[in-house]
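Down below is the structure, laid out as structure tokens.
Omission of a single protein chain aside, the complex is shown with its protein chains in their original locations.
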Amino acid sequence: MIRVAVIGATGYAGAELVRILAGHPQMELAAVTSRQYTGIPIDQVFPALAGTVSLACEAYAPERIAAQAQAVVLALPHQVSMTVVPDLLDRGLRVVDLSADFRFNDPDLYASAYQPHLVPELLTETVYGLSEIYGERIAGARLVGNPGCYPTCVTLPLIPLVRQGLIATDRIIADAKSGVSGAGRSVSLAAHFCEVHESFKPYKVAEHRHNPEMDMVISREAETPTHLTFVPHLIPMSRGMQATIYTQPRHGVDLANVWQCLGEAYETAPFVRLLKPGQVPSTRSVRGTNYCDIGVCVDPINGQLILMSAIDNLVKGASGQAVQNLNLMFGIKETVGLDNIAYPV
Amino acid sequence: MIRVAVIGATGYAGAELVRILAGHPQMELAAVTSRQYTGIPIDQVFPALAGTVSLACEAYAPERIAAQAQAVVLALPHQVSMTVVPDLLDRGLRVVDLSADFRFNDPDLYASAYQPHLVPELLTETVYGLSEIYGERIAGARLVGNPGCYPTCVTLPLIPLVRQGLIATDRIIADAKSGVSGAGRSVSLAAHFCEVHESFKPYKVAEHRHNPEMDMVISREAETPTHLTFVPHLIPMSRGMQATIYTQPRHGVDLANVWQCLGEAYETAPFVRLLKPGQVPSTRSVRGTNYCDIGVCVDPINGQLILMSAIDNLVKGASGQAVQNLNLMFGIKETVGLDNIAYPV
Amino acid sequence: MIRVAVIGATGYAGAELVRILAGHPQMELAAVTSRQYTGIPIDQVFPALAGTVSLACEAYAPERIAAQAQAVVLALPHQVSMTVVPDLLDRGLRVVDLSADFRFNDPDLYASAYQPHLVPELLTETVYGLSEIYGERIAGARLVGNPGCYPTCVTLPLIPLVRQGLIATDRIIADAKSGVSGAGRSVSLAAHFCEVHESFKPYKVAEHRHNPEMDMVISREAETPTHLTFVPHLIPMSRGMQATIYTQPRHGVDLANVWQCLGEAYETAPFVRLLKPGQVPSTRSVRGTNYCDIGVCVDPINGQLILMSAIDNLVKGASGQAVQNLNLMFGIKETVGLDNIAYPV
Partner (left out) sequence: MIRVAVIGATGYAGAELVRILAGHPQMELAAVTSRQYTGIPIDQVFPALAGTVSLACEAYAPERIAAQAQAVVLALPHQVSMTVVPDLLDRGLRVVDLSADFRFNDPDLYASAYQPHLVPELLTETVYGLSEIYGERIAGARLVGNPGCYPTCVTLPLIPLVRQGLIATDRIIADAKSGVSGAGRSVSLAAHFCEVHESFKPYKVAEHRHNPEMDMVISREAETPTHLTFVPHLIPMSRGMQATIYTQPRHGVDLANVWQCLGEAYETAPFVRLLKPGQVPSTRSVRGTNYCDIGVCVDPINGQLILMSAIDNLVKGASGQAVQNLNLMFGIKETVGLDNIAYPV
């Protein structure tokens, strides 16, 4: 049993980690920390855990964490993560960080999207935790920067195509939609039930912080500087994320080439489900799971290629992928602890 | 008081017509027809109407309609409308048709998207009921083909720009999202609460019937054959529609030109609200109203122009625009009966 | 035109007041105040108001209010209202207060449910604003304490029956359910979208502050001390309130007596709709309106009387009833400005 601590366990990503790890047959939830709920049993914060998880929330104390756990997952805000990671690594822990702090290898790029990095020297080491793409490097990593939810949803269908040069890299448009849990458990008017329910709107249009992250990934994989036009929208639902991506196939590339490329790329990826022609991904079918469903279509009139993907923003978009990465890091089969099926409704 | 009959009053568009007409100070609801509920008081079908509308649903009988009303709005399925319109016109009634049957002037275009037209001779006469664009012709029309909800939402922000040649007409992408009421009140698994709730998905990708309709409008206004790539999505909510449109400004065109163009085009249009820079349209702000809110943004990195619009699919996208057209046809101020405000929540 | 100021216009009740008053043909929205949004145009706080209401939020200044308005509606938190009401009355304004501060005539009762009253001398004067029951006294009042949403929904079906002694006053049980907007626009974890959506639960079981208020009303009308067992529940929706009330008919009283009693009591009440036998009230049918729908049923096996009512908590349960009271106070027909119909969906 691998002993894992969750740092920041009382946000939504943290609570999902607790839920997944509590059911993981080869991992043991060693400790949970929370500033806000220190000393309080976590099943009091989340009554759903009653009868299953009896840990109390601890204050963060690295020496205690190191004594209790072999690995930690950090579900902390950006900028906080980088203040605790060096110490945890020094104590021999392996770290998966859900914040943006260790997603970038280039400190300047991080600085331009967030703020100056406090431990830039660690950025040469950190591995971007997109499990299907960087699985081998993740397996050997001490420090994994878990991808953002939007980058996961948007780049998984694109990477095989740009790697093979099947699509043009200018004018890629990603129109993405997310449920509210992506904004976390902190209270805000934007997350107030009445402000969200029975409404739909774009937000942070062409200025979302996940944009540079996906640009970084696609540029690297396309081996050419690439910028996606990215518009996120807020869906009146709790969890689920869907992206519709518009791109242009290169000359001579047809739908069959695209299907084949994606099929080969994800043939052995247990969590990427390539849909059949004519099928579209729905957030329903991946809700609560670590799947990324991908569908493909071509506009019959102008040949525009339309890629569609769906994930659960809290699972494949955060905590599930973190556990998938832990599995890779500890030589456990990738799907262990993550094999639940979405409810039919 | 203009006497108006609603044909097909017990679907959602029909019920909205009843609601709007019941509160219209210069129109009188003369009759309501329904095949399914013939003989039943409409406030039994929609208890919300109790105390306000006491009409019973009639079987459709053109001679009775002609005796009772000066105008009719048809909220019938495609293909049914065209079987009743000629008779209604012959009896001297003015007709606004919510179906697709009289939106096209070209019978071949109609036939390719729907089925062969039964009264193609009327297509030379019918006026496309996009009130802000064709108001003058609508005012004088006997027969108005009320626009589809998606074409209303997508073409209103585009038309002024293509008219002035500010944007490229190839590669226009319209990513649109609609609440469930757009599918009507007929029962279907697709509209089952549990199939929709807490889920989001694209549907009819690049094959929705509203696509040729918006292509027709934009081609006409751009004076060049134009095809939009159009992907609709289903939002887990009842009413509201939002479109995010990606297009390329022509060389030398900047954001200021776009704002100015739209500002001038809709300066006197009471139902088009051009948002301020930085604001985004939300379906919340137009819910239950005849407004179309429009926002504009440019991707700062690649100059991609992003147009965003929001309407209520049942009001501006159907019944409200029908009443707006009736106002125009009968010389009533455009906003009469349509001046309600969206609920704050 | 009666000039009305809304004090505390940027909560949900305040925003509803603005919406209703903006469409009121005999009232004019004279001023809106907000601590949080002072100086900001209210259509920036609520974009739905764009094009209709162009007032900016003012800081609260009683001399300015008195110069601008003849009446004020207070949408302030409990305890704040009573600090401003005396001054407003002294300046000759007529006041409808949405808080609990002026609902009780007995300062001790108020103190036991809330806190010591600061101006107990005004409690002898204040009139409880349940329009259908106390309309005459409201018409002549300077100061009206607008009822809570739950008391409105629960007492309207009960009062005629206890007045006539048709039901036992012990063991009245009110099981009530409310949408989230009842908790206001303040941010809180309890109102976070993800905490509410797709969940249902009781809260403040037998300890809600509206319990003493409804006890007070029923005790007065029954002319005997009466306590209702009251359990509120939170519905995953924005607006709407429904109560199912269980009570025992007195010996010899049958369903016909109950229907007749309610029918006579509300014969001339435009906003109380007594449903037909077999019909049940739905929050849908009253959404956005000032109606209270009431249905009645008897358990055929044990004779238990079941009363059911539905209101919109923000309209009849707050701002609509406030405007109804203003209408009464200024000799305007009760329904003016409140005659909209609920959307069919």
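Note that the chains are named A, B and C in the order they appear, and that numbering of residues resets to 1 at the start of each chain.
Definition applied: a residue touches a chain if its C-beta (ideal position, glycine included) is under 8 Å from a C-beta of that chain, and two chains touch if they have at least 3 such contacts.
None of the values given here were measured: they were computed from a predicted structure.
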Residue touching the undisplayed chain, where the options are C:32, C:123 or C:308: C:308
Options C:58, C:195, C:221 or C:334, residue touching the unrepresented chain: C:195
Touching residue (missing chain; options C:126, C:242, C:290 or C:319): C:242
Per the touch definition above, residue among A:105, A:155 or A:285 touching the missing chain: A:285
Contact residue for the chain not shown (choose from A:33, A:99, A:181 or A:229): A:181
Residue among A:68, A:248, A:302 or A:340 that touches the chain left out of view: A:340
Residues in chain A touching the chain absent from view: 12, 15-16, 19, 22-23, 46-53, 181, 197-198, 238-239, 270, 273, 275, 279, 282, 284-289, 291, 293, 314, 339-345
Chain not shown, touching residues in chain C: 170-171, 173, 175, 177, 179, 194-195, 197-203, 205-207, 227, 229, 231, 233, 235-240, 242, 244, 246, 280-284, 287, 295, 297-302, 304, 306, 308, 310, 345
Where the unshown chain meets chain B, residue by residue: 12, 180-181, 185, 187-189, 191-198, 236-239
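As a convention for this text, only the chains that are shown with their structure count from here on.
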Averaged-CA centre spacing for the pair chain C and chain A, given as whole angstrom: 46
Averaged-CA centre spacing for the pair chain C and chain B, given as whole angstrom: 37
Distance between chain centroids, defined by C-alpha means - chain A, chain B (Å): 39
Where chain A touches two or more other chains, by residue: 194-195, 197-198, 236-239
